[in-house]
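All protein chains but one are shown at their positions in the complex.
Note that the chains are named A, B and C in the order they appear, and that numbering of residues resets to 1 at the start of each chain.
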Amino acid sequence: MVTVDDFASPVRPTWCTGCGNFAIWNAVKRALAQVGLAPHQVMIVGGIGCGSKLPDYTRANGYMTLHGRTVPVATGIRLANHGLRVICTHGDGDAYAEGLGHMLHAARRNIGLVDIIQDNRIYGLTKGQYSPTSDRGRVTKTSPWGAFELPVNPIALALAAGATFVARSWSGDLNHLTETIVRALGHRGYALVDIFQPCVTFNRQNSYDYYRPRVYKLQDDPTYDVTDKMAAFARALEWGDRIPIGVFYQVEDRPAYEEQVPALRAGPLAPRPLEKLRPEQIRRLLEELV
Amino acid sequence: MVTVDDFASPVRPTWCTGCGNFAIWNAVKRALAQVGLAPHQVMIVGGIGCGSKLPDYTRANGYMTLHGRTVPVATGIRLANHGLRVICTHGDGDAYAEGLGHMLHAARRNIGLVDIIQDNRIYGLTKGQYSPTSDRGRVTKTSPWGAFELPVNPIALALAAGATFVARSWSGDLNHLTETIVRALGHRGYALVDIFQPCVTFNRQNSYDYYRPRVYKLQDDPTYDVTDKMAAFARALEWGDRIPIGVFYQVEDRPAYEEQVPALRAGPLAPRPLEKLRPEQIRRLLEELV
Amino acid sequence: MFSPLDDLTIRIGGEAGMGLESSGVGFSQALVRGGLHVFGFADYHSRIRGGHNFFTVRLARRPLYSHTEPVHLLLALDQETVRRHIGAVVPGGAVVYDEKDGLPEVPRRPDVQYFSIPLSKLAEEAGGSAIMRNTLVFAVAAGLISFDPAYIESVARDNFARKGPAVVDANLRVIAAGVKASRPFQDDFPFRMEAVPGAPRRLLLNGNQAFAMGALAGGCRFVSGYPMTPGSPVLEWMAAHAEEYGVVTLQVEDEIAALCMAIGAGYAGVRAMAPTSGGGFSLMVEALGLAGMTEVPVVVYEAQRPGPSTGLATRTEQGDLLFVLHASQGEFPRIILAPGTVEQAFEAGWRAFNFAERYQTPVIVLSDHYLATSVRDVAPEDLNFDAVVIDRGELLTEAELDSLEGEYKRHRFTESGVSPRAIPGHPKAVYASSSDEHDEYGHIEEDAENRRRMHAKRMRKLETARAEMRPPTVYGPEDAELTFIAWGSTYGPLREAVDRLSEQGVRARMLHFADIWPVPQGVESLLTGETIAVEGNYSGQFADLLRMATGHTVSRRILKWDGRPISPEYILRNTEYAIRTP
Partner (left out) sequence: MFSPLDDLTIRIGGEAGMGLESSGVGFSQALVRGGLHVFGFADYHSRIRGGHNFFTVRLARRPLYSHTEPVHLLLALDQETVRRHIGAVVPGGAVVYDEKDGLPEVPRRPDVQYFSIPLSKLAEEAGGSAIMRNTLVFAVAAGLISFDPAYIESVARDNFARKGPAVVDANLRVIAAGVKASRPFQDDFPFRMEAVPGAPRRLLLNGNQAFAMGALAGGCRFVSGYPMTPGSPVLEWMAAHAEEYGVVTLQVEDEIAALCMAIGAGYAGVRAMAPTSGGGFSLMVEALGLAGMTEVPVVVYEAQRPGPSTGLATRTEQGDLLFVLHASQGEFPRIILAPGTVEQAFEAGWRAFNFAERYQTPVIVLSDHYLATSVRDVAPEDLNFDAVVIDRGELLTEAELDSLEGEYKRHRFTESGVSPRAIPGHPKAVYASSSDEHDEYGHIEEDAENRRRMHAKRMRKLETARAEMRPPTVYGPEDAELTFIAWGSTYGPLREAVDRLSEQGVRARMLHFADIWPVPQGVESLLTGETIAVEGNYSGQFADLLRMATGHTVSRRILKWDGRPISPEYILRNTEYAIRTP
């Protein structure tokens, strides 16, 4: 049986005390243990940022890549070996600034990734510039007059891009976080899990106390239908005093990308022995050239 | 008075006979004449692709930039000189593959651009690979088994990103095209105009005959409210036998980016004389260092 | 000069959209089936319609490595073709033009013959459509040079089989009509090149195809790309063969994603590559460093075209060498191959993947439009599938993994710089590498001494690799007075130039580099006498690189940057100049 301890790494997190990343880290390990995926059966891919260092603190296959390129690297891993469950953990800058295009293309591709965004609505590692999810008017070193941009709405964008699983959770509720990740791990295609992650050092506004009274659980409403896209859009636009968390949308109306690729019908690619072409394969190739 | 002929360039288009780009080209010139913008008062920015060559065929300030980077270059131009009306003309590959992130950030920034997409749902200039707006199942040289990806829905994405003007038109209706561009030119912030542009050479599926029976005009429905975002989302998802064209959404609920930048309060930047710092400015700068 | 009986060039010209390239390749195929050697290349604009395009095929009874400038037979599908190319026609040569087009108002050359044939009309009558005049005019050409049209028919049969017998028959009728139309002029046309019946079967292909085939043979199983001339046909070729050979191919959103995905696949243990051109490579630069830092094997195929920026999208240049050599921040080992022929392109295909896995680092194969798109015939054994080796380097086997003790060190310090690699998925080798500097396990580590050692470990791989880089091909006498230096696609034109110089009694030789970086050992000893770099760029980048790497300063540089390939004649003209001027 897989346990949370199987994921214990000798490296201790360098996150600030109270950082919302601790809960995410614990939830990921718990969720993996719960669904019974051992460290060698998963691959956790990070980008660059505070949260993106999660693979360094977790005993599991991992890869810490480039700022903003988490998703394409993970896509390559998944297609090369869909025997591995591939999980992305990266920040809001990584995912929604530098990486926004990749995420939306991953969504429409429906590649089998669990894409966890450590959304602290700030740039942590580079010390506090505003991020794509920072509020309008947010004052930082690069926005001394307050940010002019409308924040990115990742839920709405993922829906618009055709994501088949779109969810939100937050670091203040470890159980909800774990559950949501477990649900995402059970999804076949691309699964977005945006997580409100308080940054206690550079984002004092969006603190635990900010979120606690605001978040409410979609799944507490028994009439909420996760297959209704327009309902999901309506909730995606809800913001302010009440902010929904949970699974906004989940359908299995089209197969995962890797399920459609002809070369992958025979199973994962990486473990296959790599051999020279057979004589009749060579013959057929040369036949094309005469 | 500005006339269409003012935009006549000595260079003749190299587009195929029947290409939907001709109508777009004519509509842009007509719209400019109609709103009274002379060639030196506008800047038309293209990327790379068949349609992106439009500035070469038009006597107006122009810039043919990089594949996928049309919008950021245009943004820089607009911020450097918002005395110029800046128009982007680029293909679906340019805008929605390589450039998707930029477009969505431009939308949430609400930068004052008219962003015209020559959406032929194919890669024209590189000879017929499938594009982000190609249908699922589309067979091309790079998708011999039929494309697996859900097509990009630019209308839904722009709405989700917070665009303040979102419209669609098509090359088969020059008047509607012109009108739509005129409306976009009247908008303050970011205005997306996605245009179905038949490519007679590489996309025989999405031809004039394909679109003609399908498109219907949103503005023909007097109850349609362009300020209702949920209504716009609902129409954005409409696809198949009936495809809406026209303005899906238009609000002026927040100022254009350039209207908010403190340095631009005094007017456009480019025409200002460039002078050395004044002694008291230097003094203040040095004061910070003692 | 070679006797035209051995060596003949036919050029067809017209507008974009006329399909000159595909019919030209079909004709070349027929020539090869007829036992001749060919070299064919297309010249076309970066647009879908309009603009002057042409296809040139050179044919001979001996192997060819290059095009040459003189044209013996010009097939003009419009007046523009005559206007532009009449100057290239040799005395005694001929122009075939469509009666309906007429000739342009330029002075007629008295030493050239003009054959008026109602090409469109005949094509329409015989085949039902004027657009078949390409086929017809090639049949005319066959008639004029006395080449057996049966070979053209056989190609037409194969190419149109899918479209049904009616289309095949129409083509056969058009070919017959063309041959017939050539009869009245046959006696006036002095150049002949009859088929060689029963000659051994040869293959016709271009550099892109050769490279792709080599890569497939070398175990490439993942290709991610974004369309870009002239590199992306490699993606298309792989896509066409993906299902049969078990290759994952994807067209993705941009080149950043393309290389990142290939790196992901390489990290997961699959031989992966991303084909592109210089503009796409520019977007891959950051990811290249990721592969260098995390020691991931990956191959980038970069087919150059003239820059900077969009430049001339459908033309050729060798302008990206120093760029790909230094691309990405910081320093890391990389290997660069620049094949000069289709045979070398095939080899580069599989060698690249071996280098990538042996040194766990990115490998760049530098091609260009000329090599990528020119067709040449080779013997089946020249695409040497037997020589293909799949060497995965220090890859831990399942048994070795099973018996691992302690925590696995993915980036273990070793003398060679290469650390034994485990493909992720084994319970005993669970690890996470980082693009940050890391320790032997892959964990982020900022310690100065670790950095010093880890960086040096990576860089050492370059010295290890240097030992197995192939020295340049030396073509010509040991005691040459002139040593020409080339890399990549200039092989063919330079080889021919050297041949001609020898015939003129000049002792010249070629040093051709296909293994570029790390610069092979012992090169210095070859750089003797008068050295002349021949390159398709403005500044002489390889000469600069040689100077940087060896200290040798070439005596002269013959350069070309107009987007058109270097010809043997261009080299000779500039050599004369170089010899004459001090």
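Methods note: a residue touches a chain if its C-beta (ideal position, glycine included) is under 8 Å from a C-beta of that chain, and two chains touch if they have at least 3 such contacts.
These numbers were taken from a predicted model, which means no experiment stands behind them.
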item	value
Touching partners, among the displayed chains, of the absent chain	A, B, C
Candidate in contact with the missing chain, chosen from C:332, C:359, C:385 or C:408	C:332
Sole residue of C:451, C:466 or C:573 that reaches the chain not shown, by the stated touch rule	C:451
Those residues of chain A which, in the complete complex, touch the missing chain	14-17, 48, 50, 53, 64, 66-68, 93, 97-98, 100, 123-127, 129-130, 132, 141-145, 201
Touching residues on chain C - with respect to the absent chain	45-46, 51, 256, 277-279, 281-283, 285-286, 289-290, 292-294, 304, 306-313, 315, 317, 319-320, 322-323, 325-332, 434-437, 446, 448-449, 451-452, 455-456, 459, 537-539, 544-545, 547-548, 551, 553, 561-564
Residues in chain B touching the chain absent from view	10-11, 38-41, 43-45, 48, 53, 55-56, 58-66, 69, 72-81, 83-84, 101-102, 105, 261-264, 266, 269-272, 274-277, 281-282, 284-286, 289-290
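By definition in this document, only the chains that are shown with their structure count from here on.
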item	value
Separation of mean Cα positions, chain B and chain A [Å, integer]	31
Separation of chain A from chain C, taking each centre as the mean of its C-alpha atoms, in whole Å	41
Chain A, residues touching no fewer than two other chains	101-102, 105, 261-262
Of all residues in chain C, the ones touching two or more other chains	242-243, 249, 253-254
